[in-house]
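Excluded from the complex is one protein chain; the other protein chains are retained at their positions.
Labels run A and B following the written order; every chain starts at residue 1.
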Amino acid sequence: MEGQAMQSLFTANNLWMLVATCLVFIMHLGFSTLEAGFVQRKNVVNILFKNVMILAIGLLSYCVIGFNLMYPGADYAGGFFGFAGFGLSAPEGEAAAIEYASGKYTYWTDFIFQAMFAATAATIVSGAVAERIKLNSFLIFSILLVSFVYPITGMWKWGGGWLNEAGFYDFAGSTLVHAMGGFAALAAVLVVGPRRGKFLPGGVIKPIPGHSMPLAAIGVFLLWFGWFGFNGGSVLSADPMAVSLVFVTTSLAAAAGAVGAYIVSGLMFKNHDLSMVLNGILGGLVGITAGADLMTPLSAIAIGFIAGCIIPASVVFFDKIKIDDPVGATSVHLVCGIWGTLAVGVFGSKAGLGQLWVQFYGVLAVGAFTFAAAFAFMYLLKVTVGVRVSEKEEVVGLDVEEHEMHAYSDTVDPMLELVK
Amino acid sequence: MEGQAMQSLFTANNLWMLVATCLVFIMHLGFSTLEAGFVQRKNVVNILFKNVMILAIGLLSYCVIGFNLMYPGADYAGGFFGFAGFGLSAPEGEAAAIEYASGKYTYWTDFIFQAMFAATAATIVSGAVAERIKLNSFLIFSILLVSFVYPITGMWKWGGGWLNEAGFYDFAGSTLVHAMGGFAALAAVLVVGPRRGKFLPGGVIKPIPGHSMPLAAIGVFLLWFGWFGFNGGSVLSADPMAVSLVFVTTSLAAAAGAVGAYIVSGLMFKNHDLSMVLNGILGGLVGITAGADLMTPLSAIAIGFIAGCIIPASVVFFDKIKIDDPVGATSVHLVCGIWGTLAVGVFGSKAGLGQLWVQFYGVLAVGAFTFAAAFAFMYLLKVTVGVRVSEKEEVVGLDVEEHEMHAYSDTVDPMLELVK
Partner (left out) sequence: MEGQAMQSLFTANNLWMLVATCLVFIMHLGFSTLEAGFVQRKNVVNILFKNVMILAIGLLSYCVIGFNLMYPGADYAGGFFGFAGFGLSAPEGEAAAIEYASGKYTYWTDFIFQAMFAATAATIVSGAVAERIKLNSFLIFSILLVSFVYPITGMWKWGGGWLNEAGFYDFAGSTLVHAMGGFAALAAVLVVGPRRGKFLPGGVIKPIPGHSMPLAAIGVFLLWFGWFGFNGGSVLSADPMAVSLVFVTTSLAAAAGAVGAYIVSGLMFKNHDLSMVLNGILGGLVGITAGADLMTPLSAIAIGFIAGCIIPASVVFFDKIKIDDPVGATSVHLVCGIWGTLAVGVFGSKAGLGQLWVQFYGVLAVGAFTFAAAFAFMYLLKVTVGVRVSEKEEVVGLDVEEHEMHAYSDTVDPMLELVK
C-alpha cells in the first residue's frame, strides 16, 4: 500500500485502539459501581477507595515493569519469562511509529490499551475479598499481581510465549484476564476467610444483601459498554469485518447470558433475581471473550446462554463450600472464564478435540501459576502485616474505621430547628 | 476511488457506525436510570429488571426475526410487508463486505447498530407502564413489539417501503422509533390502567414523586450522550459534514428544549422543576430526530425550544385525562415525536405544505398500526395471563413481591450491638 493511503488507514486503526482504550477505562467505573452496589452500606467508601487506587497503581506499575514483562520482545527464557527493562521507551519518529505493530497503532497506544487491560485483572479480586480485607495489604497484593503474575502469564500467550507456540487460543482474555483474576480471587478468599456472620453454625448460610441495586445495574451496563472496547479492541486494528463480528458475538452472548440466568435462577429460586441476571450478563461476556472472533451468532448465543445458566448454580455452589464472595466474582470471572476458554474447543472455527485439550491445559497452567503465586503473596502478607481487619472494624464497617467517612451522609442540619 | 483509499475510507466509516452502536447501547443505561429515578423506591428493582431483560430479549429477537422483517431486500408485498428469513447470514468475504451498503459498513455492523436501535423502541414502553404491570406479560409484549411492530413499520420507510416511496422523511426516527414507542406506550397504559391512588375521587390528582433525582439526571445525560450515536449514526457513514451538522443540531435542540421547559414550567408552576427540564431536554432530542440532517442551527433551536415548551403542558394534559405515565414517556416520545416529524414540513430544507402533509399521514399510518397492534397484544394478554399485579403487590411494591429483594438495603448489622 502506498504512503498516503497507508497513513490514512494507520490513523483509523490507531483511532479505534484509542477509543477502545477509553471503553476499557470505563470498565473500572463499572467494576466500582457493581462492587459498591453489592457490598453493605457500611463498606462502600472502602470498596470505592480500593477500586480507584487499583486503577492508579495498576497503570503506574504496568508502566514501570509490567508492560516490558508481558511483551519482552526477543528476550526470552524458553517462552516462560522475559524482561525488556524498566519503564517505557518509544521508537523514534513517525516512520518508526507506523512500522510499530505492523502499522496498526503507535507504541503509546499499545501501552495505554494494554495498561487499562492489566488494571482490570487486579480489580476482579477486590470484589471477592470485599468487606473484610485490610486496605494496605490489598494494595500491596494488587501491585504484585499487576506487576508480575498478570504480565508473566499474559506473556505465555500474547507475548508470544510457550502457550502461544502450543496453539492455545484466548482472543481477549477469558483465561489471561478473567480466569487469571478469578484464580487470584479464589486464593485470596481462601487466605482471608469469609465475612463474620456469613456462615453460621449448623450449615446456615446468611444472605448479606448488597446495599444498592441501581449501582450494581449501572456497573453491569458500563461493563458491557466497556466490553465493546475490551473485545473489539483485541482485534488490534479497526478491521471492519473482524471488529463488527466481535461486536455481534459479544452482544448476543451477553443477551443470552441474561436469558440463561433468568431461566435457571427462576427455576431454582422461584423468583426474578436481579443480581443473577446481572451476573448472567457478565458471565456471558466473560464466556465469549476467548473466542469472540471465531464464533457465528448462533454459537455466541449458545456460549452466552450456557454461561448464564452456570451463574446461579455456581453462586450456590461457592456458598455451599463456604467460599464467601460478596459480588460473585469467582462465578463470573473464574468459572465462566474457564467455560469460555474451553468453548473455543467446542464451538466455532477452531473447534476440535485437539484444540479442547490445549485449551484445557492452557487454563490449567495459567490457573496453577496464578493460584500458587497469589496464595503465596497473600499468605506472606497474612503472617507479616496481616490481611484481615479487626472484628470491631468489620462489624462497625470499614468506612468509619479505615476512612472516617460515611458513604451517605443523611444527617439533618442541626440549625434546622432554629428556623422551624 | 481506487482500492487502497477505498479500504481506508471504508474502515473509517465502519468505525463510526461501531462507535455509534456503543453510544446507542448506553442509551439503555440512560433509560434504566431515568425510569428507576422516576419510580417509587419500592419498584426500583422491578424497573431495572425490565430494562435489562428488554435489551437482552430485544437483541435476540431482532436477530432471529426483526432484522429480516425490517430490511427484507427485494422480497416485498407492495411495500407493506416482506421477510428475508430467520436469523443472520453475512455475505462471504472481505470484498462482499465492502460492497455491502455501498461500502460504508459491514453486514455485522448494520445488524448490531439496527438491533440496538430496535431495543430502544421497546424500552420506551417500560417507563409508561411502570409500577403496576406484571413482569412476564410485559416481557411477552416487548418481544412482540420488537419482533413485529417495530420492524414492519420501520420497513415502510427505512426498508424502502411505501412511506419511503411516498416521500415521508424521518431521518433517525422521531416517528419510527419514538412516536412508535409512544403509541405503543399509550395503548399499553390504556389497557393496564393507572396506578392505584393516582387519580382520587373528586378529580384529585395525587403526585407520586420519583425516588431519586440523581438517577433521573444521570439518565438524561446518558441519553443525550447516546443520541450523538442515535442521530449521528443515522447518517450511516462518517461523512464529515453530515455527521458534524447532526451533532450541532442535536445538541442545540436539546439545549433549547431545556430552556423551553424551564420557562414554561416556571410560568405554569412558579418553581424550578428539575423533572420538567430533564424531560425538556429529551423532548428537544426527540423533536430534532426526524430532521437533524436538514436543519440550520437556528431551526434546530426553534424545534427544540418548542418541544421543550410542549413538555409541561403535555404532562399536565395526560394527567387531566387520567393517563398515568410515571416517567412522562408519552409526552416525550409520542407528543414530541409527532412534533418533530411535522417540523420537517415546517423548518429546514424540505419545508413545505406538501411535505407537511406527507409527514402528517406518515405519523398517522405508523401510529394507527402501532396503536392497534399494541392494544390488541396487551388486551389479549389481559384476558389470558393478566397484565396487572394484585393490589397487595402494587401497594407493598413489586420489588418485594416479584423479586424478593429491596433496591436499597440499609439494615444495620445486628452484630453491631455486640461491639458497641
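FYI, a residue touches a chain if its C-beta (ideal position, glycine included) is under 8 Å from a C-beta of that chain, and two chains touch if they have at least 3 such contacts.
Everything quoted here is computed from the prediction, not taken from an experiment.
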| item | value |
| --- | --- |
| Selected residue (touches chain absent from view) among B:222, B:329 or B:346 | B:222 |
| Option touching the unshown chain, where B:210, B:291 or B:328 are the choices | B:210 |
| Candidates B:84, B:166, B:274 or B:313 - the one touching the absent chain | B:274 |
| Given B:251, B:289 or B:331, the one touching the chain that is not displayed | B:251 |
| Interface residues of chain A (partner: the chain not displayed) | 4-5, 7-12, 14-15, 18-19, 21-22, 25-26, 28-29, 32-33, 36, 44-45, 48-49, 52-53, 55-57, 59-60, 63, 87-88, 94, 97, 105-109, 111-112, 115-116, 135, 212, 215, 218, 402-410, 413, 415-416, 418-419 |
| Residues from chain B at the interface with the omitted partner, ascending | 1-2, 4-6, 8-9, 12-13, 15-16, 19, 23, 40-42, 196-197, 209-214, 217-218, 220-222, 224-225, 228, 232, 238-241, 243-245, 247-248, 251-252, 254-259, 262, 269, 271-275, 277-278, 281, 297-298, 301, 391-392, 395-397 |
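The rule is short, and it goes like this: only the chains that are shown with their structure count from here on.
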| item | value |
| --- | --- |
| Intercentroid distance (Cα basis), chain B paired with chain A, Å | 32 |
